[in-house]
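As C-alpha cells, the structure follows; a few thoughts come after it.
Note that one protein chain is taken out, while the other chains of the complex remain in position.
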Amino acid sequence: MIKLKNDIVVIIGGEAGQGIQTVGDLLATVCWKMGLYITVVNDFESRIRGGHSFVQLRISDQPNSAPSDKVHILAALNSKTVELHKGDLSEGGLVLVDGEESTAAGVTAIPFSKIAREVGGKIMTNTVVAGAIMGLLGTPFDIFEELLVKKFGKKSPEILDNNITAAKRGFESIGENSFKNGFTWEKKIPLGLLLTGNKAVALGAVAGDCRFSAFYPMSPGTGIMNALVALTDDFPLVVEQVEDEIAAVNMILGAAYSGVRSMTATSGGGFSLMVEGLGLAGITETPILIVNAQRPGPATGLPTRTGQPDLQFTIHASQDEFPRFVFAPGTPAEAFDLTVKSLHLADKYQVPVVLLTDQYLTDSLFTLDRPLKVPDSIDRFIITDEDLDNPESYERYAFTESGVSPRVLPCNGNALCVASGNEHTPDGHLNEDADNRKRMMDKRNAKLPAMQKEMSAPSGYFEDSDILLVGWGSTQGAIREAVDLLRERGQEVGCLNFTDMWPFPVEHSQRLLGRTKRFIMVEQNSSSQLGLLIREQTGLSFDGTVLKYDGRPFFPIEIVEETLAIIG
Amino acid sequence: MIKLKNDIVVIIGGEAGQGIQTVGDLLATVCWKMGLYITVVNDFESRIRGGHSFVQLRISDQPNSAPSDKVHILAALNSKTVELHKGDLSEGGLVLVDGEESTAAGVTAIPFSKIAREVGGKIMTNTVVAGAIMGLLGTPFDIFEELLVKKFGKKSPEILDNNITAAKRGFESIGENSFKNGFTWEKKIPLGLLLTGNKAVALGAVAGDCRFSAFYPMSPGTGIMNALVALTDDFPLVVEQVEDEIAAVNMILGAAYSGVRSMTATSGGGFSLMVEGLGLAGITETPILIVNAQRPGPATGLPTRTGQPDLQFTIHASQDEFPRFVFAPGTPAEAFDLTVKSLHLADKYQVPVVLLTDQYLTDSLFTLDRPLKVPDSIDRFIITDEDLDNPESYERYAFTESGVSPRVLPCNGNALCVASGNEHTPDGHLNEDADNRKRMMDKRNAKLPAMQKEMSAPSGYFEDSDILLVGWGSTQGAIREAVDLLRERGQEVGCLNFTDMWPFPVEHSQRLLGRTKRFIMVEQNSSSQLGLLIREQTGLSFDGTVLKYDGRPFFPIEIVEETLAIIG
Amino acid sequence: MTTTQDFDNDFENKWCPGCGNFGILDSMKKSFSNLGLAPKDVLLISGIGQAAKTPHFLKCNMFHTLHGRALAVATGAKIANHDLTIVVNSGDGDCYGEGGNHFMNAIRRNIDITLLVHNNQVYGLTQGQASPTSKMGFVTKVQKHGVIAEPFNPLTIALNLGAGFVARGFSNNREHTRQLIEDGIKHKGFSLIDIVQPCPTYNKISTHGWYKQRVEDLYENNYVPDDLENALAMAQEWDEKIPIGVYYQKEGPTFTDRIKKLTEGTLIDKKYDAAKLDGYLSVS
Partner (left out) sequence: MTTTQDFDNDFENKWCPGCGNFGILDSMKKSFSNLGLAPKDVLLISGIGQAAKTPHFLKCNMFHTLHGRALAVATGAKIANHDLTIVVNSGDGDCYGEGGNHFMNAIRRNIDITLLVHNNQVYGLTQGQASPTSKMGFVTKVQKHGVIAEPFNPLTIALNLGAGFVARGFSNNREHTRQLIEDGIKHKGFSLIDIVQPCPTYNKISTHGWYKQRVEDLYENNYVPDDLENALAMAQEWDEKIPIGVYYQKEGPTFTDRIKKLTEGTLIDKKYDAAKLDGYLSVS
C-alpha cells in the first residue's frame, strides 16, 4: 500500500430521515463507476427521524478502507453539521450550507431546498446536494445522469426528469468555485465491486450455498438479512423473520440437520440468546453459521455504533467445550470469502461457525480491490445408503480418527439420522457412561488439530519490522494506513491483521510475533481481548495497547499518535 | 490435614426410586451425631425409576471431602451394584445382598426385603439395610433410634414402631459378623453441620439477606432452589418458579432494582439463557447473584453429573465488557461464606456476581469442619434523600473516582432512580456521544482495582513445595488428599485451591506460582481453563494437566497417579 | 396535587414528527397527575423499541431494560415492593414478539401492574419489519411478498388467559387513553391496555385517518365490561371498526395477595434476623 494520492473526504450531515445516505450512495456510485476507490462511513443515531447523522465519503485513486479525520468538503443540511465537523476541515476545505447567502467566511451558501422546490419539491433536495458536490469535484455529469436514469427510470418520466433537472441545477450551482483538489477524471474499470460488508456477507452466503436463514431484527445484523432478502427471488434461498433469536438459531439448526446450509445474523444481545443453541450445534455436530455483527454493549449499549467487544465471549460462549470456528473479516472481500469458507468448513467438520463482523464493516460501503470468486461447486460432505455397506447399522457419531463421522440426512434412505443434545453413544442415543462420555468428548475435540490447520495466518504488512501493530477484523484498513503514516515519520513499524481467530492459529502467531521486538495491540474494546488471547495461547505478551471503545471506528491518525506515545 | 485414620467407605446401590439415598442420609446423620466426618456422594442417572444409582459414604474421624476409589462395605439392592462395584472392594471388604443364602464367597446374604415384609412392608427395606450396615459398623443403636423418632415420630405410632423394629432386625441380622475395621464409637460434638452444598448456598443466601429468588428448574441448580424454598416459611424470602430462565434473571434484576437482594440458580443451559440479563445487570449496575451449578455439556450433556467446564464462559459471558465477580467454593463451608460475600459485594460494587458450583459440591453431603457465621447486620450501600443535599439533582450514574455511584431506590424519595440498559449519561438517560460513552465505560471499569483487592488468594497446602497442584472449586478435597498421598510417597508436592476467580487475583497468583518450580493443573474440563486463565493473566505457564471430564468427581488416587506420570 | 408539567423533563424526544407515541406520552402524564401521583410515586419499566423509550421522556423513576423483558423485570420489582405503582411501556414487537412468553405468564400470575402496548403493527426502531400484529400480506422491505403468518391478537389471548383488565386505546384519542390508563392503574391486578398507534414512517396502512374512521368509544357507549363473550367478540373486530375502551374487567386476588407473607407488608420492609438464622446453624 502506498500513500493515498488523490484522497478527498466529503461529509454530508443532516437529520435522520433527510436522506443523506442517498446522497452518499449516489456520489459513491458515480466515483466507483469512474474507477475510484471509495469508503463511505455512515454515522447515525438509534432513531428514525431528527437528531444528527452524517456520511463520510473518502474518494481516492488508491484502495482505502478507513475513515479520515480530515474533511475537504462539508455539506450541511442542518446547522449541527457545521458545528460538529467544522473543526475537522482541512486547509482549503469548503463548507456548503443550504441558503441564499453565506453567513460566515469559508462557508458557501447554495439554495439547495429552494432549487429543489423549484424543480419539483423538497424531496429533490438530496439530488441537488449530490449534484452540487459533483460539480465541486468536477465529475463528468453524464455518469451521474446514467445513474439517475437507472434509479428513477422505472418510475414516472416526470420523476426522472425532475431528478435530472435537480442534479443539473445542483451541478451548476457551484459556478466557478471549482474545488482545487479536484481529480482529473479519467474513466477506469473498477477492480472490484462497490459493496457494504452486509452485502458482501449475503453474497458470500449465496456463493456458499446457504439456503435458509432465520433471523430476528437487530442492528447491525439486520443489514445482512436485508441483503439476503434481496437475493431470495433469484436464488434457492428462504429467509424468515421469526419470533426471537432463540427461534432463529434453533430453526437454522433444524434446517441444517435436514440438510440445507443455514445461517443467521444478529448482534451481541441476540447472540447472547443464541448461546444455548450454539452448544446444541456443538454436541450434535450440526453445521450452522451465526454472524455476530458487533456493536457496543453491555446490553443494549449503543445500537448503531461499532466495536469489537465480543471476541472472548464468542470463543467461549455456551456451557462446556466443543470445537467451533470463529472468523473476523477485515474487508468486504474477506467478508465474502470467509462467509463461503465458513459454510464450507461448517459442513466439512460438522461444527458451528461464528463470523464476527461489526457495525463499521457491515454498514460501510467500500470499493473492493479485487473481483470476488464464486466456488464452481459445493461439496456437502454427506453420504447416502449407497456409500454404506450396511445402511441399517449406520451410526451418526461413529468414532473416527479425525473425529468427523460420516453424515447422512434424515429420511434420505435406510440409514437413520439419530441426533441428540444429550451425551450419546455413536448410534446417537443418550448415554451416561463415564467411558463413553470421555470418548465422545475426545472424538469431538479430535477435530481441533485439522481445524487449526485450516486457519490462515494473520495477513502482514511490513511484517518483518521491529515493531508490529496487531489487530483483527475491520480495523485492518486503519491499521495499515497508520503503518504507512508511521513509516513516513521514519518509524520501522509493520502490522499483522488477524481474520482467522479460532481455533487460534498458534503456530502462525508464534512465528510472526516471536521474531518481532515489540508488538502493540490495536483493538476496539477496553481490555485488549486479542492481546489476552495471544498471551493465553502462545505465552507471548504484548507491549502496549491502542484501544478505542467509544463506538466510533478508528481514524488512522489516532493509531499513529497513540503508537508514537508508546514507542516513545 | 493428616492421613485419614478411620476411613471407612460404604456403597449402597440400587435402582432409582428404591430410596437408597434415604439409607445414605440415615447413616450419615448417625455418624455425624457421633462427631464423625462424612462425605456422601450421590451417583444417579437422569431418570426417575430404574437404572442404576448408588451412594457412597465415606466415614472418618478426620475431615474428608472426596470420594474414595476403595470400598469396605457394599450393600446391593440390585445385582448391578455387585457387578459394577465389586472390583473396588478393598481387602477384607464385605458385600451384603438381599437374600436368604449367600451365592458367592465374600458375599453375605441378608433377607432385607423379607425382614421388611415381616415387620410392615417392602417400604421398610431401607431401614433394614441401614440397620444392617450400622450393625456391621458397630454404631450405638440408641442414636439411630433417636433419629427414627425424629423422622417418623410425627407420623403414626405404627409407622414409627415398624421402623424401629425394622432397624433393630437389620441391626441384629448381622450377627457375629462384626466388621473388622469398625470404629471405636465415642460420642463427640461435631465441629460443623452436616450439609450439602445446596443447603450451604441456601443458608448463605439467607445469611446474606437474599429476599427474592426466581428460578426455572434445572439439575443440579434445582437443589439450591429446593433448599431455599424450605426456608421461605421462616425468613423474609420469596421463591418463585417462573416460565423460563430469561424470566428468572430479569425478575431478579427487577427485584434488585426495587431494592431487595436477589438471586437465581441454574446450570449451564439455563445460564446460557441468562447471559443477556447478566449484561443488563452490568450496564445498569444492578446487584444480582446467579449460581451456575455446573454439569457436563455441551447442551443437555449429562444432566445429573459433575464437571467444571464453564469457567471461561462465565467470565466472558454477555456482549461487551463490564466488571463482575466470579467465585467457586471448594466446600460447603466456603459455599456458605462465599454466598454471603457475593451478596455483600454485589451491593457494594453494584455489579453482578456468579457463583460457580458443580453437581458434586451441590448434591453431596459433607460434615463441615467448622461452624458457620452469620453476619450481625447487613450493609445495603443505599442512600436516601436525607443523604443528599439536593435530591432533585441526584444522578444514578454519577461519575466517581471509585466508579461506584451512590444508589437510591425507586419511589423512595424525591431522588429518582433512572436506569437504562442503553449507554447513558450520569442521569441515567440514554446517550450516544463518544465522550460520554468512553467516560461511562471507564467509570464502570474503574471498579476493577478495588474489586480485585476483595479477592482472596487461593488457599494453600504445603504451598512452599517445588511442585504445586493447582485447582479450583470442588476439587479441593480430592487435591489435598492427593497431596497427602504423594507426600507419603516421598514427593515434595503441595497445592493451591482457587475460590476467588474473577477479577483474577493476579498478584496473589504471581506470588504463589512464581516461586514454585513447576505447577500442574487439576481440573474437571478438557482444556484446563484455569491453566489458560493463569497464563493469560500472569504470563505463567503450567507444566502439565490432570484433567477429568467424564462427569464423575476425582478420586484422589487418580490425581496421584497422573501426577506421578507427569513428574516422573 | 400534581400537574402534568410536574412530569415534564428536558430530555430531547427522539420520535418522528406525527408519531402516535406523543399522544400516549401525553395521556400518561395526564393520568398520573389526575391520580395525584408525583414523579417520585411512579415507576416506569420498559423493554426496547420506540415505544420502550417512553420513560426517558418524562420525569419519573424508570428502568429501561432489554428487548422483550420488561414484564419479567416489572414482576420482580413488584414482588420486591408491592406498594409501587408500576407501569410498563412496550411495543408490539417487544411485548408480543420477543416477550411473548412473559406476556402470557404475567397474565397467568395476575401481577398488579399496568401494561401499555404501543401497537403500531410494525417494528419501528429497527426500521420497519413486520411485527406479530402485522396483518397477513403486510409488505415491508423484509416481508417483500407480504407477511405469511396469522396476526397475533393480544386481546383474545389475554382474555383467554384470564386477564382481569383488557382494554384497547387509540393513541390519538388522548383523553380516552388518559382515562384508560387511570382505570388500568386503579384496577387491582394485571391490566393490559393495547393502544393502537399510527407509525407514519413505517406503517402506511393503519394511519391516523384509518383508525379515526374505525374507532368506537366504549366509554361513550356506556359499555359495561363484565361479559367475557362480548369482550371476545369485540376483540375480533378490526377491519370495519375498532372498539376502544375497557373490554373486560374483573378483580380477583393478585399475585402478591396470594403470597401469605406479603399480605403483612412488603418484602423490602421486612427485618433481617441474624439471631433466627443462628438457630439453624447450631450444631447441637
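Note that the chains take the letters A, B and C in the order they are written out, and that residue 1 is the start of every chain.
The rule is simple: a contact is a pair of C-beta atoms (placed from the backbone, for glycine too) under 8 Å apart; a residue touches a chain by one contact, two chains touch by 3 or more.
All values derive from a computational prediction rather than experimental measurement.
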item	value
Touch partners, limited to displayed chains, of the chain removed from view	A, B, C
Residue among A:Asn78, A:Ser420, A:Ser465 or A:Thr499 that touches the chain left out of view	A:Ser420
Candidates A:Val41, A:Val242, A:Leu345 or A:Ala482 - the one touching the absent chain	A:Val242
Candidates B:Gln18, B:Thr196 or B:Ser219 - the one touching the absent chain	B:Ser219
Option from A:Leu147, A:Leu193, A:Leu289 or A:Val546 whose C-beta touches the chain left out	A:Leu193
Residue, one of B:Ala299, B:Ile315, B:Leu468 or B:Val546, that touches the chain absent here	B:Ala299
Residues of subunit C (touch criterion as defined above) contacting the omitted chain	100-101, 104-105, 107-110, 132, 145, 148-153, 156-157, 160-162, 255, 258-260
Touching residues (missing chain, whole complex) on subunit B	17, 45-51, 216-219, 222, 225-226, 229, 232, 239, 241, 243-244, 269, 299-300, 303
Residues of subunit A in contact with the chain not shown	189-193, 203, 206-207, 209, 211-212, 214, 232, 234-236, 238, 240, 242-244, 246-247, 250-260, 262, 276-277, 280, 284, 371-372, 374-378, 409-411, 413-414, 416-422, 428-430
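Here is the rule we use: only the chains that are shown with their structure count from here on.
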item	value
Chain whose average C-alpha position is farthest from subunit C's own	B
Chain centre separation in whole Å, for subunit C relative to subunit B (CA means)	41
Where subunit A and subunit C are represented by their mean Cα positions, the distance between them in whole Å	37
Per-residue multi-chain contacts in subunit B, two or more chains	246, 276, 280, 284, 420-422
Set of subunit C residues in contact with two or more other chains	48, 64, 66
